[in-house]
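With one protein chain removed, the remaining protein chains of the complex are shown where they sit.
Order of writing sets the labels: A and B. Residues in every chain begin at 1.
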């Protein structure tokens, strides 16, 4: 059984919700990058960098709050892990966009759009789940769906690599695309890590 | 000092033993894949997929049990970590088999057989160690031997990459084999993570 929380502690939930909103923004920018031309991509990469800085700010705010709070709604180290894990999702998405621009990649294979769709859905689900940390209710459906999406992303990723290896691109073009595709796969895995942390918090607090 | 456990709690040990038996099965299938031809490999990949689903089922059973148990033999989050880590071993082995089939790889280099031998030994040692969680006795020899095997696997892995890079395969063939070889290295690392988790549990409970 958990005690009802004072208003002060409550705002950890708001901070996690804020942090997850940056992920929704990040995955939306990723979607735009796919359809954009080179110069538009540079502008989107700058917006992505800004979104990543904003997410960093949210993360640090949570860390400062953990340090200065006498009572926390769940274990300090779990708050810390969850904030770090959410931050990792953003870092991997930003990194993928940066590489697309840096390597001057043109048209991306169709499978990349499927990866990004998985990321959009994962970020929405994560943003919807964060406020439910307050009651610790209805979280199982969130992590089950994230696990399902991660599996789907994994299938897409394997097939994308097979396509790249058997296509007629030259080796350096394959390496560039592989780097982007792996970056997106890491982002997908990072969302699954967030879900694992949420599951592990729920297991402890139940 | 730890309290003697009721029969209900005891069965966590049985569940971890079950989960580790799937890894023994998985590493045996991996061994068969090496010597098989293309069509036999597709059948083995299906069996591997089934073994992975069975391992998933064991993992979820442990998670459900953690959620519904009032008393657990050791910390809830450690049970959770151990179950997840064991699951990762299976995922990486299944992924390696899937890639061998997906990339239509023919003959695999000799070093791959050495990697698979390490995995077979690791899965046997892990399956033998799981029942010993009950007494927390004689576990050090398990994690020391796993660490030794991981080192050995690492040497094999580095030499395999050097061979691939200096051979006369074309770039895409190298990339395909590198992906399989890395997948097996990740599986080896995942077994070491299991051993680390067991060591960390033993450190806490001692």
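Some points to look at:
The definition used in the following text is that a residue touches a chain if its C-beta (ideal position, glycine included) is under 8 Å from a C-beta of that chain, and two chains touch if they have at least 3 such contacts.
What you are looking at is a predicted structure, and each value in this text was computed from that prediction instead of being measured.
Contact with the chain that does not appear here is found for just one residue of A:32, A:47 or A:84, A:84.
Within the full complex, the residue among A:63, A:108, A:136 or A:203 touching the omitted chain is A:63. In the full complex, chain A contacts the hidden chain through residues 63, 66-67, 76-77, 80-81, 84, 95, 98-99, 102-103, 171-172, 175-176, 179.
Mapped onto chain B, the interface with the missing chain covers residues 154, 158-159, 161-162, 165-166, 171, 174, 178, 196, 199-200, 203-204, 206.
One rule holds in what follows: only the chains that are shown with their structure count from here on.
After Cα superposition, the angle needed to carry chain A onto chain B is 120 degrees, rounded to a multiple of 5.
One finds 27 Å separating the Cα centroids of chain A and chain B.
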